[in-house]
Structure formats: C-alpha cells, structure tokens
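With one protein chain withheld, the remaining protein chains of the complex are depicted in position.
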Amino acid sequence: MAHELLGQKPTRFGFGEGLVTLGERHSNVIVLGGDITGSVLTSMFKEKFPDRFFSIGIAEQNATTIAAGLALSGKIPFFASYGAFCALRNADQLRISVAYNEANVKIGGGHAGISVGPDGATHQVLEEVAFLRTLPNMTMLVPADFEEARKATIAMGEMHGPAYIRFGRSPVPMFTTESSPFEIGKAQVLTDGTDVALIACGAMVWESLLAAQELAKKGIHARVINSPSIKPFDFATVTQAARDCGAIVTAEEHQVHGGLGGAVAECTAKNAPVPIEFVGVKDSFGGSGEPEELMVKFGLTWREIYASALVAMDRRDRGSSGVRAIKDVPQAQ
Amino acid sequence: MAHELLGQKPTRFGFGEGLVTLGERHSNVIVLGGDITGSVLTSMFKEKFPDRFFSIGIAEQNATTIAAGLALSGKIPFFASYGAFCALRNADQLRISVAYNEANVKIGGGHAGISVGPDGATHQVLEEVAFLRTLPNMTMLVPADFEEARKATIAMGEMHGPAYIRFGRSPVPMFTTESSPFEIGKAQVLTDGTDVALIACGAMVWESLLAAQELAKKGIHARVINSPSIKPFDFATVTQAARDCGAIVTAEEHQVHGGLGGAVAECTAKNAPVPIEFVGVKDSFGGSGEPEELMVKFGLTWREIYASALVAMDRRDRGSSGVRAIKDVPQAQ
Amino acid sequence: MLQFVSLLVRTLFPQRSTHMDTATKQSLDFNTTTFPNQRTDAQALKAAANEIRRDIIRSLVRAGSGHSGGPLGSADVFAALYFGGVMRYRPEDMHWSGRDRFVLSAGHMAPVMYAALANAGCFPKEELGTLRKFNTRLQGHPGRDMHLPGVETSSGSLGQGISIAVGMAMADKLVDHSDRRVFTLTGDGELQEGSVWEAAMSASHFKLDNFCWIIDNNDCQIDGRLPEVMNVYPIVDKCVAFGFDTVVVDGHDPDDIMRGFDVFLTNQANGTGKPTAIVAKTYMGHGVSFMNDKFEWHGKPPSHDQAVAALEELAKM
Partner (left out) sequence: MLQFVSLLVRTLFPQRSTHMDTATKQSLDFNTTTFPNQRTDAQALKAAANEIRRDIIRSLVRAGSGHSGGPLGSADVFAALYFGGVMRYRPEDMHWSGRDRFVLSAGHMAPVMYAALANAGCFPKEELGTLRKFNTRLQGHPGRDMHLPGVETSSGSLGQGISIAVGMAMADKLVDHSDRRVFTLTGDGELQEGSVWEAAMSASHFKLDNFCWIIDNNDCQIDGRLPEVMNVYPIVDKCVAFGFDTVVVDGHDPDDIMRGFDVFLTNQANGTGKPTAIVAKTYMGHGVSFMNDKFEWHGKPPSHDQAVAALEELAKM
C-alpha cells in the first residue's frame, strides 16, 4: 500500500465540503451556526443554502437542543462549534435531549486537540472523545485527513441517529483518496506488519505511518491501523491486530485517558490482552504556541510512537516489571 | 478480614455528615445549594452553618463557576446536586473554571447510577466517571458505603485542588468501619485471593464480596479490591492484582465504557496485560423501577460478577477466540 | 481468611410499600371517562381538571414516589390546553403529522401530562397505574424510548424542553411553513436555568408566533419559595425584555387561562412575529387543601390515607 503525502489541508474543510454535499442530496439537512461559522466551515453550507441555515449565536446548549427539536420534526440538523463548547458546554443536552432521545442530531466539533495552536488551553479540547464514547446511541468519528473528514461527514448525515465528528483547525497531511475505504464502525489496516500494531485516529494516523517508516528501517514491520470510528468501535480489526502483533501503540490528539487508547485497552482486555503504550496528551492542559512546537512539546509526533513501539515490543518479548502510569510515555530520541 | 453487613444506608448521608465535620474543622468551608439540598444532604450543613450556606437555585453552571470564584478567594466551596447535572450540565465550567484553574472546588454528585430507581433514565447518571477521569488536576472518588463516603468527603475537603465525589440515593450495605483505611489514590485489598481479582467501586464492592463468597464455595479465592479513588488511580495495587491473579473482573454502576473498567484496562495494558471482564451498564440508558429490580435488569449484581470471574479465569487458562464487545457480559445463572 | 456473615439473606434496596387494602380500593381505581377537545365552558374544563387531579393522586399513590405539587397545581392549565380546543391533536393517532405539539420542559411534572393524555384517550387510563414502575411507558420523567402516545420528547433535566420546543417551532414555521403550534410548559424555579433564557432569546429572534411558553408560576421549588432559593422575579419584565408578548393569568380560572391562550392564537393568526408567554399564577398542590401552596409537596406522593382524603375532597369540588 502506498501512502503518499498529497498535500496539507485542515480536516475542517472536509466537514464543510461534506455538509454542502449533504445539502445537495437531502433537502431536510439544516445547519445551525454558533457564531464561528467561518472557523468551522458551516459558512460553506450557509452560502449555498441560506434558507436552511439558522444562526443561533453563542448558545451551545440552545443550539444542541434546538437541533433535537428539529430532528424530532424530521429534519437532519447539524450544529458545529469548537469541540470545547459543542461537546462539553452542552454535555447534559447531548446526553438527554440528543442521545437518550435518539434524536437524529449531528454535531461537528472543531478546533480539537493541541494543534489549535496560539488560542491556548481553553480552546484545545482533549477530553471529549472519552465523554462521547460513553453515551449510548452515539456515533463518534475522528477522521484522519481532509478526504476522510468529508466522507465521514456525509456518512454521519446519511445514517440515522446521534453522531459527532471531531476535526481540527490546522492543516494536516492528506493521504487518503476518494477511493480509500470509509465505513462507520470500521478501522482500516493501512500497512500489513505483524511486529507491532500502531492504532491511531485523527492527525496521529499520519504520524503513525511516519513511525512505521522509521521502524521499517530497523526491519520492524508495523501494522498501522486507522480507527476513525471510535464508536461504534471495530473490535474485530483491533483484536486481530492484538493477536497477530502482540504489542500495540495507540496514538491520538487527546488525553491518554479514556479516548481511543481507552477503547483499544478495553477491547484487548476483553479479547486479547497485550502490552499497550499510549501516545497522547499526558493528563495536562495545552497552551499557546505554534502547532508544530506544541505537537513536539506535548509528545504528539512519530518519534513518541516510534519509541513507544520499541517499548511495547520489548514488554511483549521480555515482560516488564515496575509500575508505570498511563501517561508515562517513552521519551522521543 | 471480616466483612460484616453492618446495616444499610445511602452513601449520600456520609457526604452530608462529612460536610458537617469539615464545617466544624474549617471556617472557610462554604456550601452551595442547587435546590435539592435535602436529597444530597447539603441540608445538614445548611442547618448547622446557615451563614456559610448559599442557595444558588437551579443553575448548575453558575454554582460551579461561583464555586471557582469562591475558591480563588481562599474559600473551600462545595457544590452538590444530582450527578447528571453537576458533572455534565456544567462540564465546560468544570473543565475550564475548575480544572484548568486548579481551583479548590469540591463537587458532590448524587443520585449516581441505576439505583436511583423510579426517577428513571434522565436522573440515573452513568457517564460522568469517564468524563471526570480525563480532566487534568481532577480528583475523582467513588466511595463504597456510608462510612467511606464520610471519610472521602473529609479527605477531599482537606486536600488542595479540584475534586469530585460520587454518591447514591438508595440505601446500600455498610461494611467499612471507622478504622478501615481510606486514602486518596489508594485501593484497598479486601480479601486475599490469587485466583481472580474483582475490582470494584461504589455499591458494587459489596456485590463483589458476595461474588467472592460464592466463588469461595467452589474453592476459588478471589482478591476483592475496593478502588474508591478513580483518579488518582492506584496503579500499583491493580498491577499487582493483575500479576498475581492473571484475570480480572471490574464492577461499577456506570457504563462499561470509560469508567473504572476503563481505568483498570488501561492500567493492565500498560503494566500487566490480563483478561478482563467488565460488569456495568451495557451501553444503554436506565429506566424507572425499584432499585433492586433495576440492578437485576441491568446486570449489576454479584451474579454477573461471579459469572464473569469464571469467564475471565477460563480466558486466562485456556485463551479464547472470537471477538466480544465490552458490553458482552456473561449471563448471570 | 475471610468470613462472611449471612450476606445473601437481605434486600439490597428495601421495597417501597404500595400495599392497598381492598376496602378503599374502589375510590382509588381508574375509570374510563375521556374528554373531548373543543371550545367549551369553564364548567367542562373544571370537570376535566378535576378528573386529571384525581388521576394524578391515583397514579402517585400507586407509584409510592413522585411529584404531587406541580402536577396538581397545573391541572387547570393542562385541562385548557388539551380539552379547550387550543391544541390540535388526534388521540387515536398522536403521530398525525398535522398535530400541534406539547413539550413538557418541567419533566418532573410528568404525572399531569400522563393524566391529561389518558383522559384524552391516548392510552387506557388503567396504564396510569404503572407510573414509575418497572418497564413502564410512564417513566418517572418522560422517556421517548418508551413510545407513550403524546410524549414528544424525553425531558427531566430542567431547561432543555423549552429549547426542543423552539426547535420544533422553527421546523414548523421556518422550514415547513406550516401553521402547526408548539406549546411548552416550564416551572418557575426552572427559570433559574440560563438555558431557558437562551431558548427565549431565540424564540423571539426567529419571530416564532407559533410558539407558546407557559410558565407555571407557583412560587415554589424544592427548597422553598422562589425569592428565598434564587429570586427570579420580576418574571414578566424578564419575558418582555426577552421579546415575548407576555400575559399573566389566574392559573386556576379556566376562562382566564383561555384568555391567555387566545392572546397566543391571535398572535399567530395575525402573524405578529411575537412568541407568547403565559405566566400562570398557580398554587402548588391546588385542589388538595393539605397540599395547597406547600413547597414540601413538590416531590412527594400521598400516602394511602392522604390519597383517600384527597380524592374525597376532589370529588366534592
């Protein structure tokens, strides 16, 4: 499988384009704005379908619950804001009016992760995957690049039920194409190794490919798995990877607790227990800076994945003693 | 170790009593009411210290953030409501004004879990442990009984930093005493087995003891671990249990995703991978009924723990094939 | 070594007593009366309200837990709404696409909505006896997952239903361009939730003259009277400042309640672009003298004897 760098683009543009496609295909798709329509690209839909766009202002609770009311009236409402505000400011609304209601509400949570950059910690949401994953009836997607974000947006609009998509502010590498497979509930095996599995979502998928490339230079063949569907989760693919490789690294732009890493840990504990190393933000808040600087500072590069892979394999082959916290991530060399 | 049934009492009374003790010891402890002070027993503090009690009404966002303001003014504010509303309605406030601020705010989340009973799903919060566990700087406690709730409340009041305690509405067995150890960050080994570890929090600790008793009849010696401190988490005790027993069951009155089970799965994946079975609510919302009926319906009794222990040991001893979701819990016989 | 001390012989959660002796059972039974939905006189609405109140008592005493105060206090408003020809619906088909919708934002008041729906014929009144019980369609707080006819949405977390209702009214007026109406009822303590004011702001922003917000102003909430717990007054000024045509009515006077609804119907008919707020002055627990205006009855069911007394009093009204 070739994984070419096809350029760079923020995933939020995939969301924006996906929305426009949905608008074209389905007359009952409605979009609600939260006063940052330009940032989360709902502006694209607004421009094309002004009659089906409603600005709710800075009121994420209301927007989420209005969306539930629209959904209970047969519409397919999307509401998008920064993830910090449309996954948490409205958490109670998501739980009761959306999830418990099984309302056909779609949420787009932008500016996720450290790569938000200079806006700083308040805007760099790193906790919402854990929360959304626990909500019954919820679908939770974290696409890896622009094209996958586009597909995921369309897919969530065309399924029935509550769904959330997480996307980012800054440009990230593009490597999936129109013909790359995408299906809600499915992970994709990007490379075929059996020495160690690197399971990632979002921008960390590309970093995992980079790590695999470096590992390959040492003769280590990593199976890179892209897991955009956090819920429903692809137990089969992850279990198979655990059985075939016996060692796993998870990588995500999220706290090391409760997110994709948590899902993989639960899955393997249930089906095929193996050593896992967790690459993510180590139980801290973010901060201002340029995305690249921050990704290095917070340990979200291929280097940590690479180093973690060596540790995970070592643990598999020789066992390990001592007790380490989840956030104890091997230092990048 | 003897584990005698010392009666039944809701954990919320432990919270209420603990608050009064704190009020006596520390003149800067303040309590904020959320219009259900009788249900969550902040009424006890209010009665004794009316000058240090402020009713905020039905405004959980405001109460949480006012608490942050009080904390930044050197007070030790407690705010309590139903967990559905004081962990989620205010999630954004908890993240930014409390956790990011490292404000010395204490939250008491009552009516947690299915055992709330007839009020039904909206009130039966089953997701908040997962969310709170991901917040940096946060301490998250789930006491097992009345006495432990009392101790935990005092302990969280006397440590510095954001903390949350989860407690329940209905009477649950009392079995810890004044002399039982309690320390934030520590789990307690209640029984000494090495055949399987049963790791639980809240009311499910007692159910685990019951399961252990039944297992003992079959000659299976279970190590029952009470893990009231979800965060900070006792990696050492859980890792030791994984190494000694090689098979684990987790049990909690929470979704099977992301809570105590998630914490144990992450810990073992990091330190000592072993088969785990997860007893909890299987990715669904609750419903009305009597607590006892509901605990049976939703699979939250010693029977599921017992059956899960057998499966976990079997998986350890003979491996397993197939792929099971986290929520696939062995049927109670 | 571990010792266990007779652990298994125990009831984890003691069962509530819901026992009833057969002597008085008759008066507590549900009947099969239903009421039509049409413009009518105060007398007819009073009769409907009385039956709703009795069914609230009957269902709560069986449930052994639940909210008496708010439901009893708002029974007259519900009678006008469901039986005064204000809200258009078909009891035999509560999914009828042309129906108006009611959203109970104050989810804990479910017993009065259930009683109104049963008295409209949406489901057998017998079923009111299952309130709050295991696997019931009459969940402690409305649960859409149970598919009870007439329950448009789940609610129970205060301050959410009103936003759902705004969303529905937007769908009707701004998307489907239909003349469907949307009603919602909040408590007055509920006004302390900021999300209520987000909803209110958006209802007037979107000129939803098809939106009718009823505020059950009983001046009570769980911990006491509103000005003590958290002062929400002046309610009318707030509603006006948030863009509502606001009318205050005596929530126990059918004619005055209808006057309130007529303000709303006129607003919609004239296309004023103003949503309507009806502040219904009520007494918590109204109709049962020992509950009247007592916030202690917010969340309590009557005991068996209290239920009998309440039904006797109501029968005389």
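For clarity, chains are labelled A, B and C in written order, and residue numbers in each chain start from 1.
Here, a contact is a pair of C-beta atoms (placed from the backbone, for glycine too) under 8 Å apart; a residue touches a chain by one contact, two chains touch by 3 or more.
Bear in mind that the values here come from a model prediction, so they are computed numbers and not experimental data.
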According to the contact rule at the top, which chains on display are touched by the left-out chain? A, B, C
Where the complex has a chain not shown, which of A:Gly57, A:Gly161, A:Gly185 or A:Pro232 is the residue touching it? A:Gly57
Which of C:Ser178, C:Asn231, C:Asn270 or C:Ser303 touches the missing chain? It is C:Asn231
If I consider the whole complex, including the chain that's not displayed, which of C:Val175, C:Met201 or C:Ala310 touches that chain? C:Met201
Spell out the interface residues on chain A facing the chain that's missing from view. 1-5, 8, 33, 35-39, 55-59, 61-62, 84-85, 89, 115, 117-123, 170-173, 191-192, 203, 209-210, 212-213, 216, 285, 287-295, 297
List every residue of chain C that touches the chain not included in the displayed model. 159, 192-198, 201-202, 204-205, 230-232, 234, 237-238, 240-243
Missing-partner contacts on chain B, residue numbers: 28, 30, 52, 54, 56-57, 59, 61-62, 64-75, 77, 92-93, 96-97, 100-102
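Here is the rule we go by: only the chains that are shown with their structure count from here on.
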Tell me the fewest steps from chain B to chain C, where a step is a jump to a chain it touches. 1
Give the identifier of the chain nearest to the protein's overall CA centre, each chain being represented by its own CA mean. B
With centres defined as the mean C-alpha position, give me the chain A-chain B separation in Å. 28
Distance-wise, how many Å sit between the C-alpha centres of chain A and chain C, to the nearest whole number? 41
List, in ascending order, every residue of chain C touching at least 2 other chains. 143, 145, 154-157, 159, 194
Two-or-more-chain contact residues of chain A, please, as numbers and ranges. 92, 96, 100
